[in-house]
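Only a single protein chain was left out; the remaining protein chains are all shown in position.
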Amino acid sequence: MTETQQPRAPDGTGPVAIGTPLPRIDAFAKVTGTARYAAEHSGTGLLYGVVVNTPVARGRIAAIDASAALALDGVADVLTHLHRPRMRSLDLFYKDMTAPAGSPFKPLHDDEIHYSGQPVALVVATSLELARHAAMLVRVEVDTAAHETHLLDNRSRARTPSRLKAGFSPPPKPRGDAEAAWRGSPVSIDAEYYAGVEHHNPMEMHATTVLYGPDGHLTIHDKTQGSQNSRWVVSRAFGLPARKVTVKNAFVGGAFGSGLRPQYNLLLATMAALQLKQSVRVVLTRQQMFTFGHRPETWQRVRLGADATGRLTAVMHEAVAETSRREDYVEVVVNWSGQLYACDNVALDYRLVELDQYSPIDMRAPGAAHGVHALEVAMDELAHAAGIDPLELRLRNYTDHDAAKDLPYSTKALRQCYEQAARRFGWESRPPAPRSMREGHEFVGWGMATGIWDAMQMFARARATLDEDGRLVVESAATDIGTGTYTAMSQIAAAELGLPLEHVTFRLGDSTLPVAPIEGGSSHVATVGSAVQGVCEKLRKVLWKRAKQRAPGFEGARFDDLEFRGGQVLRRGTEAAVPLTQLLREEAGGPLEEKYLLMPNLLKQKKYIRAVHSAVFVEVRVDEALGTVRVTRVVSAVAAGRIVNPVTARSQVIGGVVWGIGQAMHEETLTDHALGRFMNHNLGEYHVACNADVPDIDVLFVEEDDRVVSRMGAKGVGEIGIVGVAAAISNAIFHATGKRLRSTPMTPDKVMAR
Amino acid sequence: MNRFDYVRAGSPEEAVRHLGASGMPDLEAHAPRFLAGGTNLVDLMKEGVMAPVRLVDIGRIPLTEIRETGNGGVHLGAMATNADTAWHPLVGERLPLLRSAILAGASPQIRNRATNGGNLLQRTRCLYFYDAGVPCNKRVPGSGCPAASGLARQHAILGASPHCVATHPSDMCVALAALDAEVHVTGPGGDRVIAFADFHRLPGDRPDLDTTLAPGELITHLVLPPNGLQRHSCYLKLRERASFAFALVSVAAGLELEDDGRIIDARVALGGVAHKPWRVRDAERLLVGGVPSPELFRACAAALLKDAVPTGGPALPESLPGNAFKIPLAERAIVRALELALAGIPTNTGEDAFRAIGAKAQRAPTAEFP
Partner (left out) sequence: MSLTATSTAPAGTSPAVASATPPAVSSPAPMGALHVRLTINQREHEIAVEPWTTLLDLLREQLDLTGTKKGCDHGQCGACTVLLDGARVNSCLLLAVSLDGCDITTVEGLPALAARAAPGDAASGKHGNHGNRGDNIDGAGLAARDAALSDGLPLHPLQQSFIDCDALQCGYCTPGQLCSAAGLMNEPRPVNRHELRERLSGNLCRCGAYPQIVDAVSRIVLRPDSAMPAVCAASAAMVASPADTGEVRE
């Protein structure tokens, strides 16, 4: 990346600490338009690839006639399953680091059609317009077969899924006797919930630019959440050693899970580059963004039983979700219901139905977005049935202990979340009965919900180089999808060594850098941040030794006696101080370099449950004659450990809340089941929230410091923001109108009074 | 997108001549087209739904005038942008219903480029029409209409045929219909005037034909006759998100009242429910001479929706089958629009409505934000 694009803090920023609110350091590159995303890197003789997709849901390709396309001057080639470079065919080589059990989709592998929208050809030409035009001339004949895309009609086929997916835990075994307890409960509810398919729709469309080097080295700019994950799959699928492939993802235009696995544009672009020995770029259209992974359609049933005081006596939660025919995509939907509240009788179940769809993929708070939604609406239903305030019901069932695993929480400041958010919202003046508040044509309703998500840590390595001028470069193959990784990592490093922030450069987004996992699961700060802090600590140790040896006043100093502040090294309790640069220059041998591998402390971590929590309170105004809903106030209090940068963390939570509004009110990918095809495959008809839908959002961070999750005490805030929001909105609509909705999105046709 | 000839025209006559010169290809989809703002045409060409062999660029033709006509009406040039039209003082003063309707549609960027003529000619946003991979009688006559038994949220409850259940997506056109606009065109056969009610067609057995324009005709301007609806008109738009979305149902309502409160003129046109804006004169006549009341407004709504028939496939969870929800929604929307018109509230959406909500919120600090 050029000097202009490498994010760095502006001169004059000065020293920082963990917790200093800072503007993100990549903002300059982004507001000036100098940040380059995957489709914006070029090379000599770059060719453009446009994908041809079949609308047919199931069948076999009988024939592909690309002659009209190939006849055009400037069309370099048309790749198909019959005409492409040799690739390995074993499934094993296509499995990436987050792949679920089963057989990954292999583009252009053979003549079989698995789903509507499947790529069947790649047209490569000298200009984008020519490739796009030529793509329309490719004739694909398909022998169609029967397809099945309807989840609810096929629930009887539901089966227990394979558990083989990184980070997946199947529902824990039942405890107590939930069925009997539920039957005997004085207060109980039994309800079904439903959510349709949703698509990530990041603003940047998936794209890959493969730059073919003179020696055949492939430098690949890919839109991915993990440069090393993409590199790994390319190497294995094409039989290319690691030294021949570099993947870069310096700037990623949002991903939300869609970049956790390599998408077909990566493999197709690489195929074309190898076939033609030229640089090739493939950019998916927005329509094609609906032709790979998505949040799965999910049906749920929740039964809750309570005694007269609202203490839960039984929790039963079952879910059935869709997956493809080839892979068991799993996510944690129901486990939260056995974890979040105290209850001795819990039965959970999670099963999958195979449909003729592309495999679903993680999408912001996968599993919890649906599972906690159903639980939190059910809790609201229970509260209403029991005549108890919804917040009070949560408090009566609060637990500091996870009964499923019989472990305590490492930290759980959820009580403070409830308290602070409720106070800020003004919850205590809520009239309990629905339809109590009205202004003009609108009923006003207040609803709340609990949010929970994992606080994970993975392993990563960081490398740090400190030069004689006190300029620090820290590197890891991490990613910034808009989360603020550049800023947080630079900030952690600068704080650790007492350097002005502008003297720190954090490099990421390159598969040749030290190992880092995919950015996902809200784990990057805990993972890469810990590695960064660890490697900087190693540098401090080296500098400590030098200070002890030759800096006046530092003889016999212990490591913990030293403070690194303002570019100096100081000895606590004394006047001794030495500039960092002096320690660096005195010794010959050039810059200091250290590496550090962060491995999670599994021995310590397995003694606890690690989670982030939130409490979200929402006000809606509903015009029930017309079915319109306005979300007018949101307060979200989050307990996510130590907050590295309050500015970027707040933005993450706000982003999650906006997603929650979309999940609740707008988003659904609609299937025509006769065709077996998603039909609203564009941003005009798939509604993500627009600016006018979103009120000001109040975010509170509750104080928490968790050294079990990470050495800095930080957790992650990428996903907690969305969890529970849709439930709070649904509950608020109930409070406003007395109408209970159990499906999302809650569009006017559902909300309007009958 | 297909390859095409591109030619610029400096005058309406030149434009018409250039369009005719390329001959008539076999398929309607390949017919040469005028390029004005391009906000719909370029979109459709990229989807492969339309593939004109020639584009005649009329972007520089001086048809942008917005001015008074001799008898107190308003002349709107076909090439004036939607934004310029909505913000023009004449329109704000004489045709507030039109201002509200235009500002309810699309986005600021699209309104800055889309032209008045183009707005009339925009095509349905039916999901099946827009998807070249599936059947559609409008796009490929005879291939079928999957919307009728499939996803029909956008689709018609009035005036549909077994061949097509598409709706016209324009907001501006709903107001133009209510305001009795005249469409002035020129073409190979000379100049003529088309009453707005006759401009858009119902699908019938020719769903591929959206309008009654003859081949080669160019819209030059619209004329809006004078009216007395300024103090009591309302454009009400109901949609699935607060902005930048097409209508589920919309209503352009206008009333002119005598001093004693009687209605002397009433206009009610519906959008999002048919292949063209939907007006029923008998429904309006029910209002004339009467005193506004909820019962009267409901009677008008019933008359407007007399022939309403739902279409589409099975219900989504917690909804009604197909687009059946549109019938009660339209009924309530009509009544609400008339109530708002009576109260002098010009719209429920767009910048004017948001500004008003914001002003109200500032006066009452404990209130919220939309």
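Letters A and B mark the chains as written, and numbering starts fresh at 1 in each.
By our rule, a contact is a pair of C-beta atoms (placed from the backbone, for glycine too) under 8 Å apart; a residue touches a chain by one contact, two chains touch by 3 or more.
What you see is a predicted model, and the numbers here were worked out from it, not measured in a lab.
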Within the entire complex, the undisplayed chain is in contact with A, B
Among B:75, B:113, B:206 or B:262, which residue is in contact with the omitted chain in the full complex? B:113
Given A:339, A:457 or A:651, the residue that touches the chain left out of view is A:651
What residue numbers in chain B mark contact with the hidden partner chain? 1-6, 8, 25, 27, 29-30, 35, 37-39, 42-43, 46-48, 51, 53, 55, 57, 59, 83, 87, 106-110, 112-113, 132-136, 139-140, 142-144, 242-244, 313-319, 350-351, 353-355, 357-359, 361-362, 369-370
To test your reading of the contact rule: which positions on chain A touch the chain that is missing from view? 2-4, 8-24, 26-37, 39-40, 42, 54-59, 68, 71-73, 127-129, 133, 136-137, 139-142, 144-148, 150, 152-153, 190-194, 201-205, 251-254, 256, 283, 285-286, 301, 481-484, 495-496, 498, 501-502, 563-566, 646-648, 650-652, 654-659, 673-676, 682-684, 688-692, 694-697, 742-743
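Just so it is clear, only the chains that are shown with their structure count from here on.
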Whole-Å gap separating chain A and chain B, where each centre is the average of the chain's CA atoms: 40
Could you list, by residue number, the parts of chain A that touch chain B in their complex? 53-55, 129, 132-133, 136, 152, 194, 196, 441, 619, 621, 625-628, 630, 632-633, 665-666, 668, 670, 672-675, 677, 679-682, 684-685, 687, 689-693, 695-696, 741-743, 745, 747-750, 752, 754
Residue set of chain B touching chain A in the complex reads 1-3, 46, 48, 125, 127-128, 130-131, 133-134, 146, 149-151, 153-154, 238, 240-246, 248, 313, 316-320, 325, 328-329, 332-333, 336, 354, 368-370
